[in-house]
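Left out: one protein chain. Kept in place: all the others.
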Amino acid sequence: MAGNSIGKIFTLTSFGESHGTAIGGVIDGCPAGLEIDFEFIRSEMQRRRPGFSDLSSPRKEEDEVEFLSGIFEGKTTGTPIGFIIKNKDQQSKDYDQIKDRYRPSHADFTYDQKYGIRDYRGGGRSSARETACRVVAGAIAKMILKHQGIEIIGFVSEIGGIGIDQQIDSLNIKNIESSPVRCPDKVIEKQMINLIEQTKAAGDTLGGVVTCIIKNTPAGLGEPVFDKLEAELAKAIMSINAVKGFEIGSGFQAARMKGSEHNDIFESDGSRISTLTNHSGGVQGGISNGMDIVFKAAFKPVATLMRDQKTVDSEGNTTILAGKGRHDVCVVPRAVPIVEAMAAIVLADFLLRNRSARISGQ
Amino acid sequence: MAGNSIGKIFTLTSFGESHGTAIGGVIDGCPAGLEIDFEFIRSEMQRRRPGFSDLSSPRKEEDEVEFLSGIFEGKTTGTPIGFIIKNKDQQSKDYDQIKDRYRPSHADFTYDQKYGIRDYRGGGRSSARETACRVVAGAIAKMILKHQGIEIIGFVSEIGGIGIDQQIDSLNIKNIESSPVRCPDKVIEKQMINLIEQTKAAGDTLGGVVTCIIKNTPAGLGEPVFDKLEAELAKAIMSINAVKGFEIGSGFQAARMKGSEHNDIFESDGSRISTLTNHSGGVQGGISNGMDIVFKAAFKPVATLMRDQKTVDSEGNTTILAGKGRHDVCVVPRAVPIVEAMAAIVLADFLLRNRSARISGQ
Amino acid sequence: MAGNSIGKIFTLTSFGESHGTAIGGVIDGCPAGLEIDFEFIRSEMQRRRPGFSDLSSPRKEEDEVEFLSGIFEGKTTGTPIGFIIKNKDQQSKDYDQIKDRYRPSHADFTYDQKYGIRDYRGGGRSSARETACRVVAGAIAKMILKHQGIEIIGFVSEIGGIGIDQQIDSLNIKNIESSPVRCPDKVIEKQMINLIEQTKAAGDTLGGVVTCIIKNTPAGLGEPVFDKLEAELAKAIMSINAVKGFEIGSGFQAARMKGSEHNDIFESDGSRISTLTNHSGGVQGGISNGMDIVFKAAFKPVATLMRDQKTVDSEGNTTILAGKGRHDVCVVPRAVPIVEAMAAIVLADFLLRNRSARISGQ
Partner (left out) sequence: MAGNSIGKIFTLTSFGESHGTAIGGVIDGCPAGLEIDFEFIRSEMQRRRPGFSDLSSPRKEEDEVEFLSGIFEGKTTGTPIGFIIKNKDQQSKDYDQIKDRYRPSHADFTYDQKYGIRDYRGGGRSSARETACRVVAGAIAKMILKHQGIEIIGFVSEIGGIGIDQQIDSLNIKNIESSPVRCPDKVIEKQMINLIEQTKAAGDTLGGVVTCIIKNTPAGLGEPVFDKLEAELAKAIMSINAVKGFEIGSGFQAARMKGSEHNDIFESDGSRISTLTNHSGGVQGGISNGMDIVFKAAFKPVATLMRDQKTVDSEGNTTILAGKGRHDVCVVPRAVPIVEAMAAIVLADFLLRNRSARISGQ
């Protein structure tokens, strides 16, 4: 399969450019009989929307999802769910400056090198706009997970070097969505906001880290040896624009620990086996162990600056790319629902794949 | 497809348990007419072998690869390459202690939860022994890459918190294979060796970081939006036993940088467009840009200790797992050829996938 | 992958029910730089349309294809091509009679059994309406084939037992599209039309056979041992509604021939090796040999009758299904472009897959 599909049983195939007619996708393999909560889908789309707080870009995308198939009388029918989201913002004149100039750390140059042709309007296919389709599929995946009691919680744990020190268990998860930076720690949140405002004034941009916790996952999900749970998660998360790093559980910190510190000791309360610590991040040998799945994604700073930058054009001539007037300083808070969506797609797929693990069924 | 295959065109399907008759695999999609360098395969297998230095476990695996098909008169024929590696070490009595006990931070518990049955001998399928098959396929992938001049260089950049500070460009790559810890920095190497010896004396274990550089990659490899180059690399690397983190280019450090620092400015020498810095790690928008691809993998410390550990058995009773007599303290140096192999498989697959990028062919 | 995608490199994922908002699809893996002939797509859609002759149902579907992505300034960009076709005919009141009754030899019963829920309006997903999406993808596949000079010609060779006796080579291909039954033999055409009219008067329906010829295929297409050219063709053709049989070359007739009659003897004109006969149908060992690929598809008679039929409802009660007022007697002529489309999708996919056959490229 070409690169615009993800999943083995629960699959999303997406399409669409930033400034074409519409973006959209096909969700295939969603089991029949799932009740669709359209209000929930709208709220997930709203969470991803630019301008969810005063700190991000004011562009209004309404991002209304039109479902075209696969749902009948409010339930999935087992047939593919086609959907589109129309693009409202199609003034292509805005993009003449980048037609022949390669924006630094964007995909203009690489798309040209690969395909020999490029829809330059607003980044085309490489624009983060395509992530809206991931959120649609993620919302439906979350409904599948909810059937099993599985819940996914993402938040911003670091922006521009300012990060949360607290243990995950002591965080107040309820603060996340009310925070303009989706940070559950009120003290850190303020520091992040200050940094964003300073950076905005300087015409510069910031990156950060999203942490994601998946609760109530049953033991047994993941398909070794290549489709390990953390491997498919890593792929899904690293496929999001601007992600440069992925960690599960102890992550890079694991490299600095002794085995005696890192090993998660098993214990049993008589009915359920669990581990005292969770350095494994809920995954051992590529299969979930029933503990919380915990992972992190590092986002680079936004590549579009509000300052001029030197670059080259498609013929190799040195030129100047003018800074953009108004733009996001930091998209990490908006990335939270996208990270959650990708995690949901991966988990829903593994839930269904796991139905074939045993001859006796589940 | 079930989870034991990787790749879309150049694919490896692997099989085998640690203490079964043999492990092996099928490489399908290898183009015809590739001359096979059997000596190179042997040397790659040798690089992965336990006991390549005095620092690691003395167990001798000869790991002789028997090719059963797909090669005729020294060349690939385009048909699948089947191969096996016989298991020499099959004394199953060694493994009675772990038959019903769950080793901490191993996959015993999760395999039982998933499948309801488990080949407990030596870890069975979850043993790192299966990575030998990855090295076989990786060696053949490297031969495909060599046709394009692409080269893959891995080394150990950190063990137990002791890491290289030097810039990648200033490292002496020629030191790697002569180093017992595969570290190109002679000063750091000594510190690593000391730490390993101390840790061994304490019956404990260590993790570390492997850095990998892919040189001379043409621009254009990678298949957005889900099969981005860094996404497939992340999956392949995270599917290796004990890996807890993956970074491309600036990785988690990106989250702490400003956009103006992080952006890689384009320049041209008249014939070729390149970037002044390489925070992108050779990939922009999921597609290679022609710069070196640079990534890191974090390995947790070895879970098998030479000390006793508390654990539970399959019925949830608390029990003690006895420490093993002689075992690896740190497998990170041995992981280098495995990391390289997975990178080679991913790159070879993308090279072939890219042949369909344009209607006019390549 | 779930069942709504076809192809490995050139892929179509389709969605949509007969009476939902729209049907559509995503074509992924189409190489960049292909000039899109929109007029050709319209003409292919027109060929499939009901009512192309007086002999078929007068329902007007305009079937206007809206392309949403993947095409820029008239050319493919290498990104996925999303498209939709709106459904015009959505009066669901027409379909109350089949809501709880199982139409004989339709898919009402089996969809209910599989999914436990069914969009009963007009057959929902099982309606032949979804084949419109196949024609869209097929039209684009034909443009890829045209680059190589490959041409696909389908026609009706049999209706209700009345069939062409002539050798394929002696048929006048130019007669096909001007014939209301897409039969190139003028004498047989008249007999077919007579039979259709008699059958219509009797309220009954007819099946038939479509023959398809693929000209100028290069030798070398097909991927043994499972993805043989004839195997993928068979799958693609058998996935069309109402197809009950598939033959390549000599087909079932082969079973009645001696080896000495059936073998296709090679000859050479000095520059090109060909065969004297073509019982192989252009395929040997699953790979094209450069001769015309010739195959046949058998269609069962239309299951919807203009007569009452006995059946059961979803609770197993015997009931009567009223005959429909006006309906197609024979859809085989309309199936010709669908058969061609599926053949084109398979061939385009094999052309791209074949780019990886040799290490030296193409």
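All chains are identified by letter, namely A, B and C, in their written order; residue positions are counted from 1 within each chain.
One rule holds for everything that comes next: a contact is a pair of C-beta atoms (placed from the backbone, for glycine too) under 8 Å apart; a residue touches a chain by one contact, two chains touch by 3 or more.
Just so it is clear, the model here is predicted, and its values are computed rather than measured.
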* Structure fact -> Among the displayed chains, the hidden one touches A, B, C
* **Residue among B:14, B:105 or B:157 that touches the chain left out of view** => B:14
* Spell out the interface residues on subunit B facing the chain that's missing from view. => 1-5, 7-11, 13-17, 20-26, 28-29, 32-33, 66-70, 72, 75-82, 84, 111, 114-119, 124-125
* Mind listing the subunit C residues that contact the chain we can't see here? => 1-6, 8, 14, 102, 104-107, 109-111, 113-116, 125-126, 130, 158-161, 199, 204-209, 219-228, 230-239, 241, 243-252, 254-268, 270-271, 273, 275, 279-281, 283-290, 296, 298-305, 307, 309-312, 316-318, 354, 357-358
* Structure fact -> Missing-chain contacts on subunit A, rising order, are 8-10, 29, 31-34, 76, 78-79, 144, 147, 224, 352-353, 355-362
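One rule holds in what follows: only the chains that are shown with their structure count from here on.
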* Name the graph shape formed by the protein chains and their touching pairs; answer line, ring, star, complete or other. => complete
* Farthest chain from subunit C, comparing Cα centres? -> B
* **CA centroid of subunit A to CA centroid of subunit C, Å** => 39
* So how far apart, in whole Å, are subunit B and subunit C when each is placed at the average of its C-alpha atoms? -> 46
* Asked: Measuring from the mean C-alpha position of subunit A to the mean C-alpha position of subunit B, what distance in angstrom results?
  -> 26
* Structure fact -> Within subunit C, the set of residues that touch 2 or more other chains is 8-9, 29, 32-33, 76, 78-79
